[in-house]
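Okay, structure first, notes after.
Note that this complex is displayed minus one protein chain, with the remaining chains in position.
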Amino acid sequence: MIDQEMDFTIERLGDCRFPSPMGLGRFTGDGERILYHCRLDEIRPYLEAGAAPPQLELAGPREKLFFDPATISAGIVTCGGLCPGINDVIRAVVLSLHHHYGVGKVYGFRYGYEGLVKRLGHPPQLLTPEGVEHISALGGTILASSRGPQEPAEMVDCLEELGIAVLFAIGGDGTLKGARAIAQEAARRGKALSVIGIPKTIDNDISFIQTTFGFETAVAEAQRAIYAAHTEAVGARNGVGLVKLMGRDSGFIAAFSTLVESQVNFCLVPEVPFSMASLLTNLEKRLALRGHAVIAVAEGAGQELMTASGGHDASGNVKLGDIGVFLRDAIKEHFSQRKQELNLKYIDPSYMIRSHPANPHDSALCLLLGQNAVHAAMAGRTNMVVGFWNHQFTHVPITLATRQRKKIDPEGVLWGSVLAATGQPRMMY
Amino acid sequence: MIDQEMDFTIERLGDCRFPSPMGLGRFTGDGERILYHCRLDEIRPYLEAGAAPPQLELAGPREKLFFDPATISAGIVTCGGLCPGINDVIRAVVLSLHHHYGVGKVYGFRYGYEGLVKRLGHPPQLLTPEGVEHISALGGTILASSRGPQEPAEMVDCLEELGIAVLFAIGGDGTLKGARAIAQEAARRGKALSVIGIPKTIDNDISFIQTTFGFETAVAEAQRAIYAAHTEAVGARNGVGLVKLMGRDSGFIAAFSTLVESQVNFCLVPEVPFSMASLLTNLEKRLALRGHAVIAVAEGAGQELMTASGGHDASGNVKLGDIGVFLRDAIKEHFSQRKQELNLKYIDPSYMIRSHPANPHDSALCLLLGQNAVHAAMAGRTNMVVGFWNHQFTHVPITLATRQRKKIDPEGVLWGSVLAATGQPRMMY
Amino acid sequence: MIDQEMDFTIERLGDCRFPSPMGLGRFTGDGERILYHCRLDEIRPYLEAGAAPPQLELAGPREKLFFDPATISAGIVTCGGLCPGINDVIRAVVLSLHHHYGVGKVYGFRYGYEGLVKRLGHPPQLLTPEGVEHISALGGTILASSRGPQEPAEMVDCLEELGIAVLFAIGGDGTLKGARAIAQEAARRGKALSVIGIPKTIDNDISFIQTTFGFETAVAEAQRAIYAAHTEAVGARNGVGLVKLMGRDSGFIAAFSTLVESQVNFCLVPEVPFSMASLLTNLEKRLALRGHAVIAVAEGAGQELMTASGGHDASGNVKLGDIGVFLRDAIKEHFSQRKQELNLKYIDPSYMIRSHPANPHDSALCLLLGQNAVHAAMAGRTNMVVGFWNHQFTHVPITLATRQRKKIDPEGVLWGSVLAATGQPRMMY
Partner (left out) sequence: MIDQEMDFTIERLGDCRFPSPMGLGRFTGDGERILYHCRLDEIRPYLEAGAAPPQLELAGPREKLFFDPATISAGIVTCGGLCPGINDVIRAVVLSLHHHYGVGKVYGFRYGYEGLVKRLGHPPQLLTPEGVEHISALGGTILASSRGPQEPAEMVDCLEELGIAVLFAIGGDGTLKGARAIAQEAARRGKALSVIGIPKTIDNDISFIQTTFGFETAVAEAQRAIYAAHTEAVGARNGVGLVKLMGRDSGFIAAFSTLVESQVNFCLVPEVPFSMASLLTNLEKRLALRGHAVIAVAEGAGQELMTASGGHDASGNVKLGDIGVFLRDAIKEHFSQRKQELNLKYIDPSYMIRSHPANPHDSALCLLLGQNAVHAAMAGRTNMVVGFWNHQFTHVPITLATRQRKKIDPEGVLWGSVLAATGQPRMMY
């Protein structure tokens, strides 16, 4: 098995080869990699120092398999909040295991990692090609989900009992760390278990991955909320449409949905601090000039403006203050004090976005993520996630993927485009 | 002019006839009416008493016109909250005035009735066929809106100054009463002014009208929220999806969106009272049985459960307590006290529904409403709204249309279908 | 049993009552009817002659049942071409049989009436509430379909073998006649079999029924094709967008989709003949005036312009000439001969319309149709279809429903509105 992180070796179980009689195009060679950097001046220092520049292993079907597909079972688990495309990934994994490799049994664990803990009493369900045929049409996850970790030993017990040799974990940061813990526990026991993560983060904030599944759908649905906010705003004197969007640490959804039709006048993200005084002054100017305004705020923006509530949720995330409600009330109060008319409409579309079925783009992305996750597992990779970089699917060690969140660079092209689209000041301080 | 309510006569201005060279099918005769009732036993008593049973005048183009289209100008005003299809109605009125009658100038008043009050400084905008060609694609109202009445005398002054002989008012209860006040003021002055209402109520709660524009679109968009609530609910243990929908006095949106795919387990409407104790007991049963539940609540439901906030909004509507937030908190508190897990997701899609462009059904309905409003105006009708009854367009006096709201009959077929679809108890007491 | 057509009596099997513990609102009384006519002068002659005017029996749950639900099985069959909403009806029937009445087994027959003929070897599939839960999201029919009749005796043999006492047939004219033949064969055998039709005709051309399921969805999807035709037409000099829509005998889809946004300039339907010479002349005028034009033609329009191909399809329908291709070629030839530039784009969206899932309106309509079909069956009605009239669900004898097709009245309000929306001449001769 190949775990790019752990010093861990298990002899190859057999001498299996890719079983499909017709092939799926060419096989990916084990040495194939793509560069992490895209500029010559980023790469040159490594070369001049005689070192290899950072690269990511390419995903894809391998000619030699680690596992004999006919002898193993597989498992799938979905954790954390909803995100468009989870069912597409489940479907792709089940179909690929079945049609490409002939794996007999695929178990779906219920309610996240809880489903891998036998004493909690959620028996796994068998997933068949027929059973998953139409699930792409459904939002959410047919396996249901939960938050929070479980004891790795208990989970590996469960996997061993069911004869599961490959486990696919669809989830975010916490889920991936849980997957790593499972992989480590299996390694400790000397058990050949392949644990492959398919990163789920509607915020698109995973390092070393350019686009995560569900993000495009989320932007499209976020845009519907912005459209509504804009329509309400222009329909009344001093109309203000305020939309709170997902984005705990990274404001990609707010930024990209601002770039769609450019109806947003103020885009507020966690990466770019702002003061209420400046926001209110700029809002007043905008209303005086045009009579209406639209504000898109990521949920993690402006946290420093509110009194910290403290605490963490079950997934271990810091509990955020509700910046949407805070802004709504602060803006209303401000205009009320000045006795200026204000027609503010506040929209929080989060659950309608999260529960939406994947759009065609994400549906295709999920298909390929699922297939590549299966290829990786069957080739004996473990403790990794399937990534996407420079339009190619890659293998990324979990530790690398979870080291730090990908964020908007306030000096970069994306944020510059947002400023160009909104006309908002570069910094609101 | 014909005002079915006021005893009011103006000599015919000329002897105009429908100007279109090609005709629009046959003309509607002045005596054409349809029955209000649809059952023989409802009609028979009238006939046996020698009386005419209640009937509604049919809308449609009249051969003889009251106004000479070449000599008059027209005005359009939109009031109150947004509703899908307002722009379609504006467009239909402008196109019909222009293409069918050759009226030269059509003014759009800005910001509701405020736009008819000169001293408030919102100059009207000229509406041309080219200018309105693509507005159906937009939600909201291109004229913008406001709430609340204005002084009839000031508004009639404005209309007289602009030479407006026909005014179209798109709005709800308060707007229609304002339209009547304008018609009455004009009559008092002996001015030939036709005031035609196109009833806008997303709640579909106007008596003598089976379906108002925007309602189908609202149900379709409400269903998206219910779908999201359902998806979130099944995705977690003891998942509860709670959706607050429009419906101040009448729960038609909640009821009809419950009938779409029947994903709702508890539909709560203003017409059918419920107790929190019973709702909670039934919710517990449902969760014990199925592990998830969806609740759709109309904004006017369960008002008696909350402490009255008192007061009215600018449109004169009683300020409602927020039943959505109330239920959310009460349910959370209940399960928290019992130390039972609960994953409640609350969705309030109101502005996303209100600001949505009309779907094709409503777009066609708006076209026909607008055309029939123009036909009515040109034939000299006033102080009336265009209605829809038994698949036909009708003329309804404003007083009749605003006398009392249409409501769900808790003993009737619709509510029975809701009970059949949800499986909820008939009364939750 | 009650067959309004046949003189047919079977003693009540038991003394069953509606089993649901909670009720579904009030029960429909056996004498409840609504008037077919909506104008007083249509009804008065009957009354003056001492006769009852034509009425339709109201649908709904009956207090007394004919069948004991605990002892019977049910069957569903879908025939003919696809139409949005078939799966919604299947789902509603299965859920109502199960949840409202407790019927144990519901069989779905495969491939239309072929599935009821044992020797053809399509075993029926058992339909459970779980199995149909998500099928509303799918277009088409999960049971698949076929065209053409089968031998009634063979089909009743099959029903008897499976112990089926109530059969639901979802299909058009031919299907309903087949359903009647089954009902008659059962009556001949003295077997208590309830056969209930749910009329499926995307053309909305069934008499005594105001709107059939799938029609609204079809209009909405047809409008997409018209939008495309319009967009292509305005994008080129002398651009002509030509769309062929469904409508064998009745042009309702073409007419209603013309009323959505009024982008159509020529709407051609079977009910209103036209000459090529006149169409071409008017098209030339339109292009000279505006530079582009959109034509919507129903498939049954202008059949007299083409040489008859003769023959019938498996459903017994006359094979139509392809008016879309005929018009496309004739218009191209005409402008080519005159050496005038023409950019004609031809769109035939039929299968994309037919295979679309039901929109929310139709989804709710299908739910209620299915529920009322089950109520009718359990109350012992047979040889009838569930209809919709004046916003109420009704029972219509199959003979009445299939006597003649509902058509657009060229002198009526609908066609007048189409003329008003297109500006096309009243008759193109």
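Just so it is clear, A, B and C label the chains in written order, and each chain counts residues from 1 on its own.
Keep in mind that, in the parts below, contacts are C-beta pairs under 8 Å (C-beta built on N, C-alpha and C of every residue); 3 or more make two chains touch, one makes a residue touch a chain.
Just so it is clear, the structure is predicted and the values come from calculations on it, not from any experiment.
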item: Chain not shown, its touching partners among those shown; value: A, B, C
item: Residue of A:2, A:103, A:143 or A:220 in touch with the missing chain, whole complex considered; value: A:220
item: Listed residues A:34, A:120 or A:276, member touching the removed chain; value: A:34
item: Of A:119, A:312 or A:391, the residue in touch with the unshown chain; value: A:391
item: Residue of A:53, A:163 or A:291 touching the missing chain in the full complex; value: A:53
item: Among A:201, A:315, A:363 or A:402, residue touching the chain not depicted; value: A:363
item: Touching the absent chain when the full complex is considered, from A:95, A:181 or A:254; value: A:95
item: Interface residues of chain C (partner: the chain not displayed); value: 82, 111, 138-141, 144-146, 224-225, 227-229, 231-232, 234-237, 239, 241, 345-349, 351-352, 354-356
item: Where the unshown chain meets chain B, residue by residue; value: 134, 137-138
item: Interface with the unshown chain - residue positions in chain A; value: 22-26, 28, 32-35, 38-40, 43, 47, 52-53, 55, 60-61, 88, 95-96, 99-100, 136, 210, 216, 219-220, 223, 256-257, 259-262, 359-361, 363-364, 367-368, 371, 390-393, 410-413, 415-417, 419-421, 423, 425-426
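By our rule, only the chains that are shown with their structure count from here on.
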item: Geometric centre distance via CA averages, chain B-chain A, whole Å; value: 42
item: Chain B and chain C, separation of their C-alpha mean positions in angstrom; value: 29
item: Interface hub residues of chain A, defined as touching at least two other chains; value: 138
